[in-house]
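Coming up: chain A.
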Amino acid sequence: MGRSFLSLIVVFIVAAGLLVFQATQGTASAVVPLNDLVATPKQDRLRIRVAGRVADGGIDYQIQPRIVLRFNVQDPGNPSGTVPVVYEGLKPDMFMGGRDVLIDGDFREGEIKASQLLTQCPSKYEPPSPEDLVKSKTPNEVDAHPSSAS
Partner candidate 1 sequence: MGEFGHFALACAWFLALFGFIGGAYAGLKQHDRLFLSVRNGTMLCALCLLLSTGALGYQFLTNDYTNQFVWQFSNASMQAVYKISAIWGGMDGSMLLWALILSGAGAAVAYSSASMPRSLMPWVLSILNSSTLFFTTVVLYLTNPFRYINAPFIPPDGNGLNPLLQNPYMAVHPPMLYLGFTTYAVPFSFCMGALLSNNLGNEWLRLTRRWALVAWSFLTFGIALGGHWAYLELGWGGFWAWDPVENSSFLPWITGSAFLHSIMVQERKNMLKFWNVWLIVLTYGLTVFGTFLTRSGIVQSVHAFASTDIGWVFLLYLSIMFLATAALTFLRRNELRSSKTIESLLSREAAFLVNNLLFLSICFAVLWGVMFPVLSEAITGKKQTIGIPFFNAVNVPLFLALIALMGLGPMIAWRKASTESLRRSFLAPFVGSFAIAMFLLWVGIEGFYPILSYSLCFFVTWTILAEIHRGMKVHKPAESAVGSLVSLLSRHRIRYGGYLIHFGVVVVTIGITASMAHKTEVEFTLGRGETHTQGRFNLTLNSLEGFDTQNYEALKAQVAVTSAKDKEALGSLEPEMRFYKKNKETTSEVAIRSSLREDLYLVLAGVDTSGERAALKLFINPLQVWLWFGILVMMLGSLVVVIPQKRGSKV
Partner candidate 2 sequence: MTYISFLILSIFVTWYLLRPLFATEVLGGGEVVSDRESLLDQKERCLQVLKDLELDFSLKKISESDYTTMKGSLQRELGSVLSRLKA
């Protein structure tokens, strides 16, 4: 094509590249496995993202004097290790024990101070399987319905 054409493209590639690079440097946060935090609670980590499961106990939602949510988060594969989280904001929809959450924030003095908290809703697109249904039924109820195989 023309020289103008190519020079414009080059300028844009360079400019966009610089813009993206600079913005990435300034805002990237490390995705840290929860077990790392459990293993080394003394090590402060700033600007991290953690995925985990809300522990069943220890959920404390205060609305006075400020709205503050405190809970513990655990790795589903290793439920014994938990990390406390404090989030100054509204309790997200569908937040409860057993739910998976995505936390952005800083890990300081053994605690995650969350700047953003998002709940994953497993029932939304990951449907329960009928096996769960079978397990939840009592033996009497199971017998009452004829099995499709018979």
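Selection rule: all candidates are chains of the complex that A comes from, given by their letters.
The rule is short, and it goes like this: a contact is a pair of C-beta atoms (placed from the backbone, for glycine too) under 8 Å apart; a residue touches a chain by one contact, two chains touch by 3 or more; residues count from 1.
These figures come from a predicted structure and were not determined experimentally.
Novice: Given that every candidate in 1 or 2 is part of this complex, which one actually touches chain A?
Specialist: 1
Novice: Could you list, by residue number, the parts of chain A that touch candidate 1 in their complex?
Specialist: Going through chain A, the ones touching candidate 1 are 1-5, 8-9, 12, 15-16, 19-20, 23-24, 26-31, 49, 51, 61, 63-64, 66-67, 90-91, 93-96, 102, 104, 116, 118-121, 123-131, 133-134, 142, 145-149.
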